[in-house]
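We show some of the complex, not the whole, and keep each chain where it was.
Lettered A and B in written order, each chain numbered from 1.
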């Protein structure tokens, strides 16, 4: 007797507009996760590294890195949203809200907000807004992603096409910074960078210089820490039959690695308040060395925060290519094949001159 | 001057019936261990993942995974019991008692309960009952294992043969479930599986589908986390002279990996209450991809727990072989060489219909 007790995942025709999916596996985030995150990426942003620095910035303790929160919430959505995915196409309107501290427990819910069958009749794009909440029900994270999903039955009728209107970038008026955040006594020496919000200019490019090589054990430990069980990251026996012959590295691992590299040049960018969008533009495998560079796209005031400003940053990560030449588009308009990540986000920095 | 301060371990003739061995290195188990365990195996059972889920099941917090407790207690017995072992032959009557929570400290004691010299006069089998206790002296784990150990002096006389009678399986009347465990408000959505105790049938087979490749860094970090210092797991310089030429992976690493894989099909099997027996049927090395399947051997009521039932599960793990064909014995009666683990245990699941 053969049972069907394993999770088949959802196919394109299983999703309906307005459908709510409550995701499994609530997760208590602890100091143990923080240590592993440090060991995996080597991040040195002081706000997440030291309770003392966080207290001096008005917080009760060092908060959990927002990207760690993102990866854990994202992982929860995989079994319901993207188990039968062809590709993760993009995300937008990613906003971090209530801060997460060690001991908090998070869980996730998603709503289907868009559906568009592809002309081949075999796949379709699902737009989903996912929400992470803590044990008090407070929202810690909201974001939209869209993903191309297989149909199980290609004869299943196409749904009415609904494509949500998504913001090109998150409006700073919508930022929710950590409760109590106050940079008025900010210590740039302890933070490791003398450069305030005012010191960055729109259009300024920064080569983050350092490179970091990825090992199989590292990206797999990271991805399991996030309880993200997408098969392509873990199963070499299966992947060796795939076109690359290798395990694919979870895109979020590259984001966290790139973020850690940006410390060298953006050391006071203590928080990511929002992510405007991002593309994983080429696959990455163990053995690749990751480099990164950034460009400042925009500078913004933050309502009710005179002591902090927001830089809209575009960070590009490359594989096996240092970034002193800021690799991006090639002369023919195509993207440089060494570029693996194009990431657009809002970072929060202290201001030098605090307007009272 | 050369000292002999290093631990020579015990040889077969050193063991006596009734002998008590208090093992070294008490160990405080923390949230850091929980995070590493998640990173190493990717387990998603909700009871161990989230304080909120555990509270809803009547517990004070998410308990430490029973297998993590097993590995740590097992590791403490290695320097006294199996440093001079030829082979770990089996274990039985493994019962988890008082739950372990982060911050608890465990230590271990063993009693020699059986001895049988082999006919070659060079080795013998030692049967040992090991007990793990917490800082209050409460028993957290009891189990029997038997191991073949070298004699140091082949002229040493054979002891009287004593072979203990061991239960073929743990009687559910002996289960000690976590204090306060109550599945009456169980949430299958958060748990990630709709299948209750009643939904499984004796003889039912489940292919757990997913595969996980093991790296050297992972199994060594796991085995060191358990402070298990058996040399075969760590020393490539020495093992390259061995018949396999490779470091052997600790059998417990395979058990935990297989248990994590069973989530896909047995997602509500929140606890392992007891282990009836297990065999590591073939060696496993880094680079192998582990798959698993299970068969339900027996279903049992649990005294004083109307809201939970016990499934006796046999889980087999394979290397580099998916399990849709449920690989087990070959037509000639021999075991399929891809099978590396045959594990028989009692798992606790919520009941759908709670008898009041």
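Just so we're on the same page, contacts are C-beta pairs under 8 Å (C-beta built on N, C-alpha and C of every residue); 3 or more make two chains touch, one makes a residue touch a chain.
Remember, it's a predicted structure, so these values are computed and weren't measured experimentally.
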Of the identical chains, 2 are shown. What's the total across the complete complex as given in this file? 3
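Just so we're on the same page, only the chains that are shown with their structure count from here on.
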Could you please state the distance in Å, as a whole number, between where the Cα atoms of chain A are centred and where those of chain B are centred? 36
Under the definition above, what is the set of chain A residues touching chain B in their complex? 1-3, 5-7, 22, 24-28, 30-33, 35-36, 79, 102-103, 105, 107, 135, 215-217, 220-225, 227, 229, 231, 234-238, 247
Over in the complex, which chain B residues touch chain A? Could you list them? 30-36, 38-44, 46, 49-53, 62, 189-193, 195, 199-201, 203-213, 215-218, 221, 264-267, 287, 289, 320, 322
